[in-house]
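Here the complex is missing one protein chain, while the rest keep their positions.
Per-chain residue numbering starts at 1, and chain names A and B are given in the order in which the chains are listed.
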Amino acid sequence: MPGLVSYFDLIAVAVFAVSGALAAAEEKLDMLGFILFGTLTGIGGGTVRDLLLQSGPVFWIASVEYLWVCIGASVATWFLAPFLQSAQRVLLWADGAGLALFSVLGAAKALDAGAAGVVAVVMGVMSASFGSLLRDTLMNRIPILLGPEIYVTACLLGAVGYATLTTAGVPVQAAMPLAIAAAFALRAAALIWGLRLPKYARSGASRP
Amino acid sequence: MPGLVSYFDLIAVAVFAVSGALAAAEEKLDMLGFILFGTLTGIGGGTVRDLLLQSGPVFWIASVEYLWVCIGASVATWFLAPFLQSAQRVLLWADGAGLALFSVLGAAKALDAGAAGVVAVVMGVMSASFGSLLRDTLMNRIPILLGPEIYVTACLLGAVGYATLTTAGVPVQAAMPLAIAAAFALRAAALIWGLRLPKYARSGASRP
Partner (left out) sequence: MPGLVSYFDLIAVAVFAVSGALAAAEEKLDMLGFILFGTLTGIGGGTVRDLLLQSGPVFWIASVEYLWVCIGASVATWFLAPFLQSAQRVLLWADGAGLALFSVLGAAKALDAGAAGVVAVVMGVMSASFGSLLRDTLMNRIPILLGPEIYVTACLLGAVGYATLTTAGVPVQAAMPLAIAAAFALRAAALIWGLRLPKYARSGASRP
């Protein structure tokens, strides 16, 4: 189903590009800074996935439209950001949509390339998190995925969910939206109710 | 014209290696720190370009002289840095020369590998900016390309200029120096007169 995949893929890239451009808005960069961070965040995760899988050219070199989508989304964000009440809140939600899409698409591409299940899950998590990791590291911020709320768990749910469903025989057309919805729902719940996993909080010194 | 290309290429690598070693001088690292940052900055951008293009081995693995140039330039900087009045100012100019050379050479290599125009421009900008991005991120500095003066625009001018000139039929021997000079002139003007693009400075809250 290449049509479905690349349709979702373009949306995922655009959503992440918006989150990168919104981060540029917070840093008060110029228009090129918007395009730079929009593009880096939009294609960063998928680029690492493609380099590691070595199963063909990097997606945005093979299909130029991805770059234009990033540039278009970044420029649109430059003009639309003032109409958004709070860029930081919107950034979190755009990032959440991107992680849901990329975690499933990354796992799907790895499985299509013949990778083992655990490799596909790692690829899904990496595709979903590397773009925002790059964005936050270059801006000297604490990476969003180290924040207190559940983040990587949502990526994991998307990737593991998709791998499990397709292995169980669920057709791709159903497995993909289901896994994407599950990952997004978990991240959304984490943002709304502040869900978090227990932190490591023990130390040798404090033991009796 | 492989001879011309690799001659320019060696100079670009050396210039960026000096900028990396000067950054190591500011951080008061040891000799190996000079070599490490000189080499990372010198070959970082071209390495990413070659990995993404997948059109042959990485340049410094195929041609060992690039590594020796980086090591030599870093060691020379260790001994020569005291004679430079202000390392930071020299760093900015060395970095400017490197960005001009790499933006054009990166675009040229991508076009030679059959990439589309927009991909070649991205490759040029990436080759020119990734080395210094790596250098600044590892040193926990604000990346130079996020600074207030025009930076990415100069990379763009070099890459777009070269692609336009060669497409228009200008021979490589003329197009390459022209595009390099234009990119360097823009960055130099930005450093001298503090040229900058308008920053994003609107917010929903401040609208009437």
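Note that a residue touches a chain if its C-beta (ideal position, glycine included) is under 8 Å from a C-beta of that chain, and two chains touch if they have at least 3 such contacts.
The structure presented is a predicted model; accordingly, all values stated were derived computationally and were not measured.
Across the interface with the omitted chain, chain B contributes residues 24-25, 27-34, 36, 39, 47, 51, 57-58, 60-61, 64, 67-68, 78, 81-87, 137-140. Although one chain is not displayed, its contacts with chain A can still be listed: residues 51-54, 115-116, 118-119, 122, 125, 133, 137, 140, 142-143, 145-146, 152-153, 156, 196-205, 207.
In this text, only the chains that are shown with their structure count from here on.
Computed centre separation for the pair chain A/chain B is 29 angstrom, with centres defined by C-alpha atoms.
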